[in-house]
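Apart from one protein chain that is not included, each protein chain of the complex appears where it belongs.
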Amino acid sequence: MSNIDSLAEAFMKFPGIGTRQAKRFVYFLLAQDPYFVDTLSREIAELKKTIVQCSGCFRFYPRAGTSTLCNVCIDDADSATLMVVEKDTDFESVRRSGGYAGHYFILGGTIPVLERDPASKIRIHELLTRVENGAKDGLSEIILAMSVNPESDFTRDYITKAITPLAEQLGIAITTLGRGLSTGTELEYSDGDTLRHALKNRK
Amino acid sequence: MSNIDSLAEAFMKFPGIGTRQAKRFVYFLLAQDPYFVDTLSREIAELKKTIVQCSGCFRFYPRAGTSTLCNVCIDDADSATLMVVEKDTDFESVRRSGGYAGHYFILGGTIPVLERDPASKIRIHELLTRVENGAKDGLSEIILAMSVNPESDFTRDYITKAITPLAEQLGIAITTLGRGLSTGTELEYSDGDTLRHALKNRK
Amino acid sequence: MSNIDSLAEAFMKFPGIGTRQAKRFVYFLLAQDPYFVDTLSREIAELKKTIVQCSGCFRFYPRAGTSTLCNVCIDDADSATLMVVEKDTDFESVRRSGGYAGHYFILGGTIPVLERDPASKIRIHELLTRVENGAKDGLSEIILAMSVNPESDFTRDYITKAITPLAEQLGIAITTLGRGLSTGTELEYSDGDTLRHALKNRK
Partner (left out) sequence: MSNIDSLAEAFMKFPGIGTRQAKRFVYFLLAQDPYFVDTLSREIAELKKTIVQCSGCFRFYPRAGTSTLCNVCIDDADSATLMVVEKDTDFESVRRSGGYAGHYFILGGTIPVLERDPASKIRIHELLTRVENGAKDGLSEIILAMSVNPESDFTRDYITKAITPLAEQLGIAITTLGRGLSTGTELEYSDGDTLRHALKNRK
C-alpha cells in the first residue's frame, strides 16, 4: 500500500471524513509547500506533549508551568457551581456564551442506551471524587449541561442516579439546563415536549 | 393559455410550490378519477362557506349552529390565560402538545422589521378589545407564544409595547414562552443566546 | 371530519406533499380572496373537460375543434421519427430543449422491476398500433427516450423486446438516447458506467 493510500486511510478515521474526502486531503497536502506540511507534521507530533489533560476538569489545555490544573480550574472561578458537560467542544460552546462563571467537569463521552458497562464510558468515579472535593470549597450546585437526545438523556439519568446519594449527603443541589424554545425554533414545527417545557418555563 | 398552464399558475401561488411541482400537480389531477377531482373542486368551493373565522380567537373553524365562536372559545377553557400565537398552524401545534388549557388569540401574521404601518399587519386592535373583554372573565395572564426569529421577536416587542398600558391598568401579567434547549439541541452547536437562557432557566 | 381536515387529506395525495404542507395549503386558501378560490375550484372542475388525451401520442392537451389529435400530432412534424417518453413532463422537457422535430408517444408510466403484469403499467399495445400506423407514413426510427435508473432501464428493455419483431419486419430502427457526461457532471464523482459511455461516445 502506498503512502497515499495509508495516509488516506488514517484521514478516514477522522470524524465525518469518507473515502473521497480522505483522498482529497492527501492530494491537498501533496500540493502544499514543504513548510506547511512539515509544520503540520510537527504540530501533530507535539500535540500530546504540549496539550495535557487537566487533573481537575479533565479538559485538554496547553501545559504551562508545573501545575496539573488548567487556567479555568486555577482561576478564582465561582466554586459554588460545577457544570458537567459531555466533551471539550461543549465546554468551548458554554465558555464562548459568556453566561457561566463557575467550574467545569468533562465527562469524556455519553453512554449508549443499551450499554452493559455504563461506568466504563464516562468519568463517573472521577466525578464523584470531584464532587466530594468540591464540597470542601463550598460547592452547592451541580449543573448537568447535556444535549437533548436519547443518548444524552440516558447519560444524564445515569449520572443523576449515581451522584444523588452523595449530593444529598453533602447538601448539594443537582440541576439541569432549562428546556424551551431555542434560537430559530418555529412554533409550527415544534414537538410537544419542547412546547410543554416552553410553556412551563414561561416568564 | 391552456387550462393546464393557468391551473399550474394558480398552484404556483401555493406556499412552497415552484414551476415544476405546479405542473406535476396538474398532470396528477389529469390522471385521477373524476370522483377525486370533482370532490376536490367542490371542497375548495365550499371551504369558505363551511369554515368561518371565530369572532373570539380569529382562528378558522367549521361553522356549527349559529354561534360565531369556535368550540375552544365556547368550551369552559381556563379563562385566566390567553395565549397569543401568530397563525392557525401554531395554534394546532400547541393544541397537539396537550400542555395548555386556556384561551387563544390568532394574530394573523407577523410584522416585518422595517414595516411602516405595523398595525396593518396583525390584529392588534382586536387583541386590545379581546384583553379588555377577557378582564371581565378573570383574565390574569397573556402568554405571547411566538417563534424565535428576528421578525417574530420584533412582533413580540411591538405587541408588548402596545398592550402593556392596558394590561397594567387591568392587573394582567404579560409572559413569553421559556427559552432554552429544545428537543434535538446539541450543546456543541448551540448559540450563546440559547445557552445563556438554558443556564438561567436551569432547575 | 371538518372541511379543513378532508381538504388537507386530498392535498396529501398530491405528489410530494406531506401532512404539514397539506394543512398549510388549506390555511393558504382560507386566507385568499373569494375570486382566487372560486377560480381555482372552477378550473379544477373543468380540467378534464377542456383537457383531453390525444388519440395519437396520448399526451394531455387543450381540446380545440373536433379533432382527437393534438397540435404536435397534426402539425407536419417529421413523421420519420417517433420519440417514446415516460410521461407528459418528459415530453415538455424535450419540447423545451428545441432539439427534436419528430413525433412523440407518451407511455404513461414505467414498469416496476418485479411487476407480474408489465403490460398493464404502460401503453404497450397502443405503442405497437402506433408503430404499425407510423410505418405507412414513413416511420424509420423509434427513439426510446427514458430516464437512467433501474425502473426506467427495465421498462426500456421490456419495450425493446416487445417492439423489436414488428420493427424489424417493418424495417424501423430502435435507438436510445446517448449516454455520457450531463451538464454539471464532475469527473471525480462520476460512476464507472457514465465514464465508460462518455469515453465510448467521445468525438
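Note that the chains are named A, B and C in the order they appear, and that numbering of residues resets to 1 at the start of each chain.
The definition used in the following text is that contacts are C-beta pairs under 8 Å (C-beta built on N, C-alpha and C of every residue); 3 or more make two chains touch, one makes a residue touch a chain.
All figures in this text were calculated on a predicted structure; none of them were measured in a lab.
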item: Sites on chain C contacted by the missing partner chain, in the whole complex; value: 85-87, 89-90, 93-94, 96-100, 143, 145-149, 175-203
item: Touch residues of chain A, complete complex, unshown partner; value: 2-4, 6-7, 10, 13-16, 20-21, 23-30, 34, 36-48, 50-51, 60-62, 87-89, 92
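Everything below uses one rule, namely that only the chains that are shown with their structure count from here on.
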item: Numbering shared by both copies at the chain B-chain A contact, with half separating same from different; value: same
item: Where chain A and chain B are represented by their mean Cα positions, the distance between them in whole Å; value: 38
item: Chain centre separation in whole Å, for chain C relative to chain A (CA means); value: 54
item: Sequence positions of chain A contacting 2 or more other chains; value: 188-189
